[in-house]
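Data block below; observations after.
Only a single protein chain was left out; the remaining protein chains are all shown in position.
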């Protein structure tokens, strides 16, 4: 069970190597990696601000709920903060469970939460300047699926 | 786009490292790793038989359909064959798409197919001998969700 | 010809060279030699692939045709 923030680029594969080791009773590991999109030049960089301590604690609360709800054996969440270039991973979520349905659903649920409600403030730097981004209606609709 | 079989143990993390590189327009990478369960000693080893050439081709047909249906940018499938010890990865599926919903759903769909209909023959070696396994009713039910 | 899964356990072999002009004739040959194998090959859910393509019913064979009997697939 880990929730971490990082200012540095990271390799999602290295995280999966670590997470999938020594799991003789787990059966199923699902992961999701979100990558910053270039949007064909419309986005030059993404900037994410967090409130260190508060942000991990808030994400941890939802992850603990997901663990209980979906019967997870384990989870790992790593979220990038600071300036992020197109093509760089932004977020990595891994879930481990006995069966694949639980692992998939928990991973999907955690991503819906992270993309719409987690304590981040997002700025997009484009060719014409920067703007703060609010969550998309689509993200809130995604989250509603779990109510 | 790759579908491969391997007789050797593999590291799912190394596959994700490779798969997630250089994806400035992809946005979303979902993976699933199936790990052989010990079932508290009930399963000593899993043995999977494939029909080399035929098995990859059949899986490739379904993966190509998934690519079109979910609008994937890319996929990678690696399936272990031969004798597999508890705790060792059996199958790895990665899907890449612009948005996370498509990546998750395609990965989930491919796993349902691989676990119930892909051309493998499965033998479980337990403390009291070996037995051939037929797909579980649950696996067929999972697959029906996509019809 | 090739047997997979429980069929090769039942027959005691996995890969043999057998010449036959038709799939139907091959089935008869195999059943004469091993009655339980002949029954298993005709059993429910057993499919036949010729050169890795699933076929139904009878089909002509030549000496280079790869014939494979596939019991119900279990998934991975």
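Going by the order they are written in, the chains are A, B and C; count residues from 1 in each one.
Following the convention adopted for this analysis, contacts are C-beta pairs under 8 Å (C-beta built on N, C-alpha and C of every residue); 3 or more make two chains touch, one makes a residue touch a chain.
No experiment lies behind these values; they were computed from the predicted model shown.
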- Note on the structure: Here the chain that is not shown touches A
- Query: Of the residues listed, A:23, A:37 or A:79, which one is in contact with the missing chain?
  - Reply: A:79
- Item | Touch with the omitted chain, as defined above, among A:66, A:94 or A:114 | A:114
- Item | Residue in contact with the excluded chain [from A:48, A:63, A:76 or A:103] | A:48
- Message: If the hidden chain were put back, which residues of subunit A would touch it?
- Response: 34, 48-49, 51, 53-54, 57, 79-80, 90-91, 113-123, 132-135, 139
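Just so it is clear, only the chains that are shown with their structure count from here on.
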- Message: What's the farthest chain from subunit C if centres are computed as the mean of the Cα atoms?
- Response: A
- Task: From the Cα centroids, identify the chain that ends up most central relative to all protein Cα atoms.
- Result: B
- So subunit B residues touching two or more other chains come to 34, 115
